[in-house]
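Down below is the structure, laid out as structure tokens.
In this view, the complex is presented without one of its protein chains, the others remaining in place.
Take a look at chain A:
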Amino acid sequence: MTALLTFQDVAKSFTLHLRGGVVLPVVGGVSLSVAPGECVVLGGPSGAGKSSLLKMAYGNYRCDAGAILVRDGDAVVDVVRADPRVMLSLRARVIAYVSQFLRVIPRVSALDVVEAAGREGGLSEDEARARAKNLLARLNLPERLWSLPPATFSGGEQQRVNIARGLIADRPLLLLDEPTASLDASNRAVVAELVREKLAAGAGVLGIFHDSEMRDAVATRIVDVMRFAQARAA
């Protein structure tokens, strides 16, 4: 079976033009892949480039070299070279990305934020509404908050809205960047359960989980990114 996501010899650095053009290497020689049903967890200290790898796979960061192949049905798209419109279409149908932080949109309620993500992911209005309510309930977000914009929510509440938003549609590839960082143990367990359901349905996950309990609950394989960080200078 073809992998859902494949990094082929990917390298990334930042050139800081405002600092005299200094070049900050991030990673080099990155090769890894994620198969359906697999949860590949990136390990290594902070600053090793874990989040950057997820951002590259999402098309949010550019790459200097290599290819990042994402399976789209029977086709394969190289995210590194994809046209912006192709990338947006991939994000709508194929790739879900959950970061640690919710980008709050003024005036839009928590339920609408989640529902809209479902609609973007191809769900019908009724299905999106039903799933949004179900997810927020499972994630223990008090129902009185559903109709409020998340701007005033606590960090943990915002994060649960963000998780619901990322997981509502049936996208086959999940990029999870510390989705449980500010959650308590019981909510972390809910997220682990949601991730395992996605894996059972054939999705693939590339994730970062600092919490070892969470990591043990979902990881099928751990990749230490330090070897990519060491290859970066080469």
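Here are a few things to note about the model shown:
Simple rule for what comes next: contacts are C-beta pairs under 8 Å (C-beta built on N, C-alpha and C of every residue); 3 or more make two chains touch, one makes a residue touch a chain; residues count from 1.
Note that in this section contacts and distances are computed from a predicted model.
Per the UniProt record, the absent chain's protein name among "Putative phosphonate transport system ATP-binding protein", "Monovalent cation/H+ antiporter subunit A", "Phage shock protein C (PspC) family protein" or "NADH-quinone oxidoreductase subunit L" is "Putative phosphonate transport system ATP-binding protein". Across the entire complex, the residue among A:Val23, A:Leu88, A:Leu148 or A:Ile222 in touch with the chain not shown is A:Leu88. When the full complex is taken into account, the listed residue touching the unshown chain is A:Leu18, out of A:Leu18, A:Ala75 or A:Ala200. Set against the missing chain, the residues A:Asn60, A:Gln100, A:Asn140 or A:Thr220 yield one that touches it, A:Asn60. The chain not shown here touches chain A at positions 14, 16-18, 55, 59-62, 84-85, 87-88, 105-108.
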